[in-house]
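One protein chain omitted, others in place.
First chain written, first letter: the chains are A and B, and each begins at residue 1.
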Amino acid sequence: MNGKNPVGLTIDGLKVQAAEGTNILRAAEQAGIDIPHFCYHPGLEVEGSCRMCLVEIEGLPKLELACSTVVRERMVVRTATDRVREARKDVLEFLLAEHPLDCPICDKAGECYLQDYYDRHGLYASRMVEPRERRDKKVPIGRGLLLDRERCVLCTRCIRFLQQVTRTGELGMFERAVHSEVGIFDATPVDNNYSGNLVDVCPVGAITSEDFRFKTRAWFLARRPSVCPHCSRGCAVVVESVTNYPLAKGERRVYRVTARENPSVNGFWICDLGRDGRHDVDDGRHCAVMKNGVPIKGLSWQKAVADVAASIRAVSSPERAGRITVVLNSRLTCEELALAKGLLVTGLGLDQVFFADQKPGSADSLLLTADRTPNGKGVLEAGFSPRLPGLDELAAARVLLVFGTHLLDHFGEGEIARALAAVPSKYLFAAHTGPLDRLVDEVLPVAVPAEKSGTYINVEGLRQSFVRALRPPDEAAPEGAILSCLASSLGVSLGDADAR
Amino acid sequence: MAENGFRLLPGDDESWRLEAYLRRGGYDTARKVLTSMAPADVVAEVRKAFLRGRGGAGFPAGVKWGFVPQGGAVPKYLCVNADEAEPGTFKDRLVLLRAPHQLLEGILITAFAVGIRTAFVYVRGEYARVAWRLEEAIAEARSAGYIGPHVFGTDFRLDVAVHQGAGAYICGEETALLESLEGRRGQPRVRPPFPAVVGLFRSPTVINNVETIATVPQILARGANWFLGRGLPKDGGTRLYCVSGAVRRPGAYELPAGTPLREIIEVHAGGPPEGRSIKAVIPGGLSAPLLTPGEIDVPMDVESLARAGSMLGSAGIIVIPDGTAMLDVLLVTARFYAHESCGKCTPCRIGTSWILKIVGRIRSAGGSPADLDLILRLADGIRGKALCPLGEGAAMPIQALITKFRDELERAVAR
Partner (left out) sequence: MSYAPAPGVLRKIEEAIGLYPEKSAALLPILHAVQDGAGFISPETEAWVAAKLGLQPARVREVVSFYTMFRRAPAGRSTLQVCHNVSCALAGAEDILRFISEKLGIGPGETTPDGAISLVTVECLGNCDHAPCLQVDGVDHGPATRETVATLIEELKAHG
C-alpha cells in the first residue's frame, strides 16, 4: 500500500485496506483471498470475458466482476456465497464442456487453472454428451511455441500480451462464436524476444514450448527464486529444476526458467534470452578439474587451488605486482568482487587486474539492456576500474588467472594461444568447456550464478540478493569459495570480506 | 393511423426527398431549436417527454443524454444505431427509406442538445442499398446547409457520415457497435466505463436507435406534454410496431405506446389468415419471451411487458400460427443465437452452442425430458453471467418456449 488514499472495504467478513483504484480481485489477493479467474492478469488491461471472477457486492442486484470493479469505501464483497459458487460452477462447466481430457498428456497438469478450479468445485462428471468442437492441437505460432486450440479457453491473455506489452500483435482472435480461435497471420508468426511469456501467461496448456513439451511434470520441479544474469536488468526469475531425482546421463537439471514478479525491476515478464539461460546452467559444463585439457576424475578443486597458490608463491614478492595477472568478469557477485579485491589488490598488491566480459548487444525497449553482464555496477562499487587486457599484457604474465571465457569474445583463439604460450603458469576458472581449456595448465570448474548466493547491482543501481537455486555439479565451486580458499592457502587474511 | 394527424412514416415511398419533407414543415423544428433554445432545455424537454429508446433496451433517451459530461474540449460523438437485426424487426429500414430527413433533423437536434459535432449512422451491412437513400438525403441536406459548418447560419457545425457494418447482429449492442466502428471485431466492452463518458474513440458518445432519433423532432415541435399525451406517462409517444408471421397484413404500424398487443395483431394487421388461429406471439423481436394466446391482451409498453415476463424490445411482433411445430421454432431460435454470439464471453459462447447441439440432436434423433431440463439449466447458466444482453436474449426466449410448450416438446422428441 503506497498510502495513496487507501480504501477500506470488507471481503468475506475480513476488513481490508486497498490502494485507491485497485480492483476487487487484486485487493482480495493482497488480503490472501483467492478469487478464481482466467482472463484477468495484473500486467494486462482488464478483459472481463471469462466471467469466472463474478462476486456478490452488497447493494447490487447482479453478480459483478471482481477484476473490473474498483474498490470503494465501505464496499462489502462476498466471494464464497452459494450464489457465487453456483456462478463459478456454471462458467467452469461451460469451459469443461469444450475442453479435451488431455490432463494425462498435458504439460500444464499440476499448474493449470482449469484443473485447480474444477477440482475445487467438484465438477468431475460432465453433462456434455454432444460432440465437442474438434480443433487443431499443434499449431506452430513461432519461436518454438505450439498452440493447442482444443485446450484454449479463449482468455485472450496471449493476444493481449502481444498487443499491450510487446506491441507486436502477432496473435489474433479469428472467426466468431464457438468457432473463435487464436491464431497468427501466416506470414507474421510470433517473433519477439518476449515470446516465452506466452507460456507463462496461458492459464491452461494451450500454449506450450517445444523446449519443455513432454520433458517432465510440474510437480517434479523444485522452484527456486533467483536473479537472471544475462544482462544488467537483473530480472526476477524462478529456476525450475529436478534436483531430487536421480538423473540419467545427459538429462538436464534445469527444465525451465520462468518469470517472477518484481514491480521494481521486470514487472511480470522476462525476456527469451533469460529463459534460454537454462542452457547456461546445464550445457557444456565443466564438472571436474582439468589438467592440460584432460578432466581428472576425483581431483578436488581445493587440490587445484593449492596448485594455484604454489604458482603464486613461486613468484618473488617484488615481482608479484607486475607479473601475476588476473582477468575477472562482471558475473561475479558483489561479495566475490570484494573477496577478489581483498585478496588480489589489497592482499597481494597486484596491479594487473583486468576484466573480460561478453560484448554488449542491442537493448530493446522493454527489459533487455545492451550490457549483457549482471554486475557491471557491482564491479565499480567494489572499486575496480574494469579494463580489457591487451594480448601483450597477458603474455607478460608469469602467473595468469583467467576467470570466465570471454577473452574469446575479444580475441581470436590463435592470438590467445600465442599470448598464453609465453606464460609459465596459467589457470582458467570457467563454468563452460571451450577452446581455452587446452591452452592452460589447469581448469577449475566454477558455478554459474544460479548455483551461487550473492548480490548483484542492476542497471538502475538496485541491489538484489539471491540464494543459490541449485548446487554446482560435482567439483564445480563458486568463485567466492575458490578465492577464499586461495586466500587461506596464501595466508592472506580477508577480514570481513570472507565469502559466506 | 396515429392521432393528431402526425406520422413519423409517410405512407408512400416518394415523399422522402428534401423538397417533400420541407413542404410538410421539415427542418423548421431544428431551425427553431438551434436558433432559440438552450441545449440543456432541449435535453430537459426530451427527458420530460419520456422518450424511451426504440432499439430494444427502452432506456429513456433524455436521461442517457444527461450522462454526457458537458464542457471540455474533447469531441463528442453521436452514433445512430441502424444495425437493425433483431428477428421480426424492420421498422428502422422503413425510417431510413421513407423518412431519412426526419432522421437527419433528429440528428441535428440531438447533436445540438448534447454538444456533438460529428454523427455516424452505423447501418447494418445488409442495408447497403437502403443506406444509399440516406446518403442521398445527406447530400441534399448538405447542399441546403442543414449539415455542415454553419447550420441555419449559426456557428453550430455538424458532420454526418454513414458507416456500414458487415453482418453481425451483436453490433446492435452499443459498445459492440463502437468497437466495430473503430475497425475491430464487434465484441462488447466491459462497462463501466459507459459510452456517455468513454465511447467512440474514447470520447463521450451518445448511441441511440434510428427510430428514437427520428422521433426527437416531433417532441421539440409539439412539446413534451403533447408527446406524452400520445402514449403513456412513462412511455411517451407513438411507436412503430412491426408485425409479421401469420397475419393478413404484415407491416409496420405507428400506434400509441401501450396499445394492446391483441389490437395490433387483429385490428391493424388483420389477424391470422382465414382458418388459422394464433398459437403463440413473440412480442418484441426474437429475444422477447413468447406469449400464449391468453397473454396477448398485454399493453405494448416497456413496463407492462416486463411485468408479463417478457419485453417490448424492438417491438418486432411475430405471430406464430396453429400447426407450427414449436420444436422447429426452438431450433431456429437456438441456431440464431449460436450463430450470432460474438464469442468473447464464456457463458454465451459455449452455452448457445451447447444448447444448439442438444436441440439439433433431439430434433433429428429424439430425446428425453432430461434434455429439455438440461437446456433450461444451461440457459440459467448463461443468465446473469454474460458480458452483454445477447446472452440474456438467448436464454430467456428459449426458457419461455420450453416452459410454455413443455408437453408438446416432450411428445415431439419422444421416440
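One rule holds for everything that comes next: a residue touches a chain if its C-beta (ideal position, glycine included) is under 8 Å from a C-beta of that chain, and two chains touch if they have at least 3 such contacts.
Fair warning: this is a prediction, and the values are worked out from it, not measured in the lab.
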{"item": "Among B:112, B:336 or B:354, the residue in touch with the chain that has been omitted", "value": "B:336"}
{"item": "Contact partner of the left-out chain, one of B:84, B:211 or B:392", "value": "B:84"}
{"item": "Selected residue (touches chain absent from view) among B:70, B:324, B:368 or B:403", "value": "B:324"}
{"item": "Positions on chain B contacted by the hidden chain, ascending", "value": "75, 84-90, 92-93, 124-129, 161, 163-169, 180-186, 201, 242-246, 250-252, 282, 286, 316, 318, 320-321, 324, 328-329, 332-333, 335-336, 339-340, 342"}
{"item": "Touching residues on chain A - with respect to the absent chain", "value": "168-176, 183-188"}
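Please note the rule applied: only the chains that are shown with their structure count from here on.
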{"item": "Whole-Å gap separating chain A and chain B, where each centre is the average of the chain's CA atoms", "value": "54"}
{"item": "In the complex with chain B, residue positions of chain A that touch it", "value": "46-52, 54, 62-63, 65, 68, 87, 90-91, 93-95, 97-98, 127-128, 130-131, 133, 153-154, 173, 175-180"}
{"item": "Chain A contact footprint on chain B (complex, rising order)", "value": "168, 185, 190, 338-347, 349-354, 357-358, 361, 374, 380-381, 384-387"}
